[in-house]
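Apart from one protein chain that is not included, each protein chain of the complex appears where it belongs.
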Amino acid sequence: MPASPTESYACSSLRLRYQEIRRTSLELTQSYTAEEQMLQSMPDASPAKWHLAHTTWFFETFILSEHLPGFRPFDRRYKHLFNSYYKRLGSHPYRGARGLMARPTLHEVQAYRSSVDQEMERYLDTQEPKVDLIELGLNHEQQHQELILTDLKHALWSMPLRPESALTRRELKEPAQMKWIEVDGGIYSVGHSGDDFAFDNEEPRHEVLLAPFQIASRQVSNREFLEFMDDGGYKRPELWLSDGWDAVCAQGWSSPLYWEQSDGEWKEFAYSGMRQIDPQAPVCHVSYYEADAFARWSGARLPREQEWEIAARRGSPKTCGAFLEERREDPQPIGGAIEQWMGNVWEWTASPYIAYPGFVPSAGPTGEYNGKFMCNQFVLRGGSCATPHSHIRPSYRNFFAPAARWQFSGIRLAK
Amino acid sequence: MPASPTESYACSSLRLRYQEIRRTSLELTQSYTAEEQMLQSMPDASPAKWHLAHTTWFFETFILSEHLPGFRPFDRRYKHLFNSYYKRLGSHPYRGARGLMARPTLHEVQAYRSSVDQEMERYLDTQEPKVDLIELGLNHEQQHQELILTDLKHALWSMPLRPESALTRRELKEPAQMKWIEVDGGIYSVGHSGDDFAFDNEEPRHEVLLAPFQIASRQVSNREFLEFMDDGGYKRPELWLSDGWDAVCAQGWSSPLYWEQSDGEWKEFAYSGMRQIDPQAPVCHVSYYEADAFARWSGARLPREQEWEIAARRGSPKTCGAFLEERREDPQPIGGAIEQWMGNVWEWTASPYIAYPGFVPSAGPTGEYNGKFMCNQFVLRGGSCATPHSHIRPSYRNFFAPAARWQFSGIRLAK
Amino acid sequence: MPASPTESYACSSLRLRYQEIRRTSLELTQSYTAEEQMLQSMPDASPAKWHLAHTTWFFETFILSEHLPGFRPFDRRYKHLFNSYYKRLGSHPYRGARGLMARPTLHEVQAYRSSVDQEMERYLDTQEPKVDLIELGLNHEQQHQELILTDLKHALWSMPLRPESALTRRELKEPAQMKWIEVDGGIYSVGHSGDDFAFDNEEPRHEVLLAPFQIASRQVSNREFLEFMDDGGYKRPELWLSDGWDAVCAQGWSSPLYWEQSDGEWKEFAYSGMRQIDPQAPVCHVSYYEADAFARWSGARLPREQEWEIAARRGSPKTCGAFLEERREDPQPIGGAIEQWMGNVWEWTASPYIAYPGFVPSAGPTGEYNGKFMCNQFVLRGGSCATPHSHIRPSYRNFFAPAARWQFSGIRLAK
Partner (left out) sequence: MPASPTESYACSSLRLRYQEIRRTSLELTQSYTAEEQMLQSMPDASPAKWHLAHTTWFFETFILSEHLPGFRPFDRRYKHLFNSYYKRLGSHPYRGARGLMARPTLHEVQAYRSSVDQEMERYLDTQEPKVDLIELGLNHEQQHQELILTDLKHALWSMPLRPESALTRRELKEPAQMKWIEVDGGIYSVGHSGDDFAFDNEEPRHEVLLAPFQIASRQVSNREFLEFMDDGGYKRPELWLSDGWDAVCAQGWSSPLYWEQSDGEWKEFAYSGMRQIDPQAPVCHVSYYEADAFARWSGARLPREQEWEIAARRGSPKTCGAFLEERREDPQPIGGAIEQWMGNVWEWTASPYIAYPGFVPSAGPTGEYNGKFMCNQFVLRGGSCATPHSHIRPSYRNFFAPAARWQFSGIRLAK
């Protein structure tokens, strides 16, 4: 019995999305050498080559090995080798040793990708492919696209011989004004609902009671963050959480990550070298601790994730920041006067990452995807210039440890 | 002009409370030698002598030095020496070096206490003593009374020559049944209100929207926790948060802290030596990770702190566990069939420790008391056998890092 | 004025040696990918690519930059980048970060080598090239050839995906008997003399007074070391130096490095995979601690370096073990009955690495070559299967920290 026309159309669309997303991962890495794609500059970051392999492993392990009759793995050793943290699948290599994966070579990893892609094409031709798992695999790969970019940025910056292209001086835009948006208190629904894809941690949709609040119309700019720095922000313990102050002292933080001062001017590292800070662009590469301290210094606070979601869903004219599709190296300056939501930088919220009431992790090994990390992390919202536009939505919950700075993470204020 | 009769009465009552609480701290330590009171067995724990001095420093620094005319400090060096973490007062010694405070001697610390107590008596005679600060100081000292007990327990257990008194075999009680209490959903108020003392982190009282839930009538017992252990609880990663599993592996956890197996029987360390586990007593000295894993294993979850507070405040017949006043060495077995709330063991909740909506830290240095720790910790509720009964209340929020096990911390389930 | 015929001949010979040694370094690495040549598996080891660059840097820095008129460096940043530890030349990158040198690429490093080689050809044509510095550079490069092999071996073994070629079973030879060689006591001269090249640490030649001693005619075999293991050698603290026993416990040593037991059989890792131990081959990849413990267990001791040198220079028929020129992957089995000296494995001596009486380091930055390491290391003698035959001599003093195991290091006994 043939698939129904609708199914057929859905599958055809899914096939196109599969091809496009898989191709994008390769495009993001193609200008880097095999040596650069092997760099692991800290245990939290992974080599680009590893990301290319691990995302492929995801399709192979959870779909092809389970659901494609007659499937034979490309290399039986990869099941263990490219497992990130799925304990139910058995052991996996120590995370900090990913930089030692000279084998397989980049060339072999690319062949592995091609092989799995061919088998996935074959699987998409079967009668009832597991659409949900494929969607999960594609969203998983999109997440790793962002990590490819953030991890590469950290690696390039960590190399004893950093890229140092001559960068032309930027033209700086006129500042856009920040406004306070008023939102009424009341009972609101938050979380994902509907048939389109979402991660398990965005569900179930549920009601929350919010007090009235104000939230900023845009992200905090470099100019504003420089004022905090100039006012001794990194030297005043009373502005910081206790753990944050310990991090400032232990790590010697005195600016966002990737910033350096030379000749009296602040510069930041992007993929091809150091360049001038654009005061108008959103501040980026700050930890939760810095976001929190900045908010305290400015007499405001960070929004809770529910406040953020309600405000972002409101029906007023909005614009977006940059997304991955635009291939901008960093967040873009904020112009105009209307609200800006989504894109440019992830925004730290004041909400620790915990389960929504009634949360149930997915069944099977993919249940290890989100739930087991609900501890010691904070929620970020909105996506960044390294996030695919097709990947993000208002209910999306990203999460990182409060000291993490290598993501494209910034600040929005609330009161 | 004399104080009004009411004020006079309040002050007289406060004076009695002051005397009683200060005396209790000494009583808790009096059976330990100067050497034992100097032990610091890990950076998180402090010597008993340090607690005796630091609580005294609190009255001296925030009350006498500020508000008592003509006050002269006992020793000018103590201002720095016994500062725990108040950055606004200047520097303080490294926390991990408290075990090196051979000077001042215990005898000198006791003299310091007497001297400050005399000055406090004098201060209580003044016209308008700062009652709020005195209350804060007394509650602060009560918190340290619990820490004196938990830190001493850890120290005694850590000594190469542990106490090993011959302990008589316990009589074990009949088990009490655990029941599920049903609580309706709706809008509830939580947090502290009223004129009696509360910490700033219990306020402001505010409304929350809760879904209907069930909560256990008593704490989880050792017998129940042994079932988890016997079912491979410490060996199954799928039951654990990722950080929790890392802790299990890195620390080699296979039981609660202070448990040891010998001759096929589990024993636990109390102040005077190892003794038989009482299956009927609440399980104690477990981390948040263990509480969370146990809950997952049993098909339930930990309660949120708001659920806990609402349930504990309900108007049904209740009994309490042990408190400090009873001088029991550990949580007591649970008998009878009615609900048990408060006392015995602190109960880990599923709620990260964050600010209530509208939270404002106290002004001045005491503002560092609670707010700056609102990160990377979880809320515990209810008090323990080492908590003064007069210190605890349903709105009380205790907090510790999720890996902490040396407090009297246990588990209550919810669904 | 043209160079004299002799000089010309010497230069021509030197030119040939230069070409041959430089070519050998490339040959040793040519079967490894750019990714494999970037591996740094521990801070003590360096990537093969780094060795290729650093040996080139040596010629560029100490010869071309100083002595070739009109020389322009290939890349001005390399002066800092490929400095290993010469403080007098300014700063250098942190040693443990050599694995982050994705840039320059292997291709660029090879171009750097070619460029410097061309300039060195030009320099060799000048009137009075500094022959001593060139010799030093060549000997330096030969030392790094050995390190290329030992560091690569450790890297390949450390990869999560190790090489695992199917290895054919070896044919095992008949054992050769070990004999004790008697050497008379008396005053002997040790150290280098003469015009041929030697490192500064081999000089000055000086007299020593030795008591009569016995020394083994060959290196200890795997078979003999297995007897030590079977006799509980790794479990008996009384056989070990205190620091050695600490290393056994902390590192969990229970065999030489690279050994693994499977199916009741000991195997060892070589470059292309695990393979059967040859009981007749010299034991290899043992630390000083293991060598010392083995000697104590066997009722003997390790020779002092002076004893070794006197015995090796004696005029009796001798054979050699394997050297780099033979391109054997590991030490070769010992056959026959005559003495074996030099080659196969470096031999730990009982002598800490210190200055000979009257030692004077070379002038200038090359004075940092040897002298500043005369502390906390032990002398090894004789060269190994990874040492060029043209590089070794009886007065040669190699040195490593007593816990090092990744060199081709073995044992000879004395009494």
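Quick notes on this one:
Read from first to last, the chains carry the letters A, B and C; within each, the first residue is number 1.
Keep in mind that, in the parts below, a contact is a pair of C-beta atoms (placed from the backbone, for glycine too) under 8 Å apart; a residue touches a chain by one contact, two chains touch by 3 or more.
Computed from a prediction, not measured in an experiment: that's the story for all the values here.
Put simply, the hidden chain is in touch with B, C once you look at the whole complex.
Among B:Thr24, B:Ser65 or B:Thr105, only B:Thr105 touches the chain that is left out of the view. In the complete complex, the residue from B:Leu26, B:Ala97 or B:Cys249 that touches the missing chain is B:Ala97. From the options C:His80, C:Lys130 or C:His206, the residue with contact to the chain not on display is C:His206. Of the options B:Pro73, B:Pro163 or B:Gly335, the residue whose C-beta touches the omitted chain is B:Pro163.
Mapped onto chain C, contacts with the missing chain fall at residues 85, 87-88, 187, 206-209, 211, 237-238, 240-245, 288-289, 350-352, 354-355, 357-358, 368, 372-376, 402.
Not every partner is drawn; the one left out touches chain B at residues 33-36, 38-39, 41, 77, 81, 93, 97-106, 155, 158-163.
Following the convention adopted for this analysis, only the chains that are shown with their structure count from here on.
Among the other chains, the CA centroid farthest from that of chain B is the one of C.
Here the chain at the heart of the structure, going by C-alpha means, is A. Averaged C-alpha coordinates give centres for chain A and chain C that are 47 Å from one another. If you average the CA atoms of chain B and of chain C, the two centres end up 60 Å from each other.
Shared interface positions of chain B, defined as residues touching 2 or more other chains, are absent.
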